[in-house]
Structure formats: C-alpha cells, structure tokens
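One protein chain omitted, others in place.
After this line comes subunit A, so read on.
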Amino acid sequence: MIQKKICMLGASAVGKTSLVKQYVEGIFSDRYLTSIGVKIDKKVVDVGDSSVQLMLWDIEGVDRYAGFNPKYLRGSAAAIVVVDQTRPQSLLDGLEICRMIKAEKDVPVVMVINKSDLPKADGWDGVAENDGLAMIEANFQTSAKTGEGVENMFLAIAELALKTKVG
C-alpha cells in the first residue's frame, strides 16, 4: 500500500485536531502534541482502485510570531493549512504559514476553511482578496462539527499526494 506523509498546520484553535479526531485511528495521546509539538494519526483513503495510507502530522498551532519546526515538513507529500472563517486573523496567519512552507519546501498546499457551520466573520471577504491565495493549490470548506466536507477534503489530499514527487 502506498503511504504518504501529510502535514497539517494552522493558527491556534482553528480546529486542526478536531478535523481529524473522529476521522482517523489515533494511538498516541494528545500529550505528545504538547511535548514535541506534533501529533501523528493515520488514515487509509481509497483512491480509485488503490488505497493510500495518509500519515497525518498534526503540528501544533503556529502564528506569525511562533514558527514551526521546519524539519516536520520533510518528506511530506502535501500540507494542509487550516483557517477559521470566524476569525479573519487566522486567515492572515494561515497565509503567513503558507509562505513559510513554500520558503522551506516546494510542496502542494491546500487551504481548509473550517467552521463552515458558523457564519463568516465580518471583513473575512476583504482579507480573502489577497494575492497570497495564489500559492494555494486548492481550498475546501469544512465543518469539523458536522463533518461536512471533511471526507472529500481528505480524498482530494490523497489524490494530490499521489501526484506529488517526494524529495
């Protein structure tokens, strides 16, 4: 079976961990997240006739001031940047993270706009008209609460990762 490493990043409290919580088979407890800044889960996704095992590296909340350990990005086939549509600031942080990722490594980046069950924050659209969005391969609307869009997002990630050359 093909395996792919996927990194998930985003500002604090945008719902990265919730996004995968009900969806994957997690073994290591959340303690690891606070100790070394990354929590790992795995998920098998069927793409066409073949299966892909996604190793999801859930990297702890980062923002403009606190970066992330770039080594965690090594060997990943795709990166997911999660933002929270109720907080325009999280989008700005997310775009900054995208820049940091691209500076480190040429890897497809997918933006996931989470909490789609809640109304968009005022001024979101203003922030969203940003040239930074050009860096992003695809974006998805999800709700970790209702599960809406989550499955499709991971399927798309798996397809994207399959196309990516690692290294």
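Following the convention adopted for this analysis, contacts are C-beta pairs under 8 Å (C-beta built on N, C-alpha and C of every residue); 3 or more make two chains touch, one makes a residue touch a chain; residues count from 1.
Everything below uses one rule, namely that contacts and distances are computed from a predicted model.
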Query - Name per UniProt, for the chain absent here [options: "Outer membrane protein OmpA-like peptidoglycan-associated protein", "Branched-chain amino acid ABC transporter permease", "TldD protein" or "NADH-quinone oxidoreductase subunit C"] - result: "Outer membrane protein OmpA-like peptidoglycan-associated protein"
Query raised in the report: Hey, which of A:40, A:121 or A:155 is the one touching the hidden chain?
Result: A:40
Query - For subunit A, residues in touch with the removed chain - result: 1-5, 27-28, 32, 36-38, 40, 42, 52-53, 55, 57, 69, 71-72, 74-77, 161, 165-167
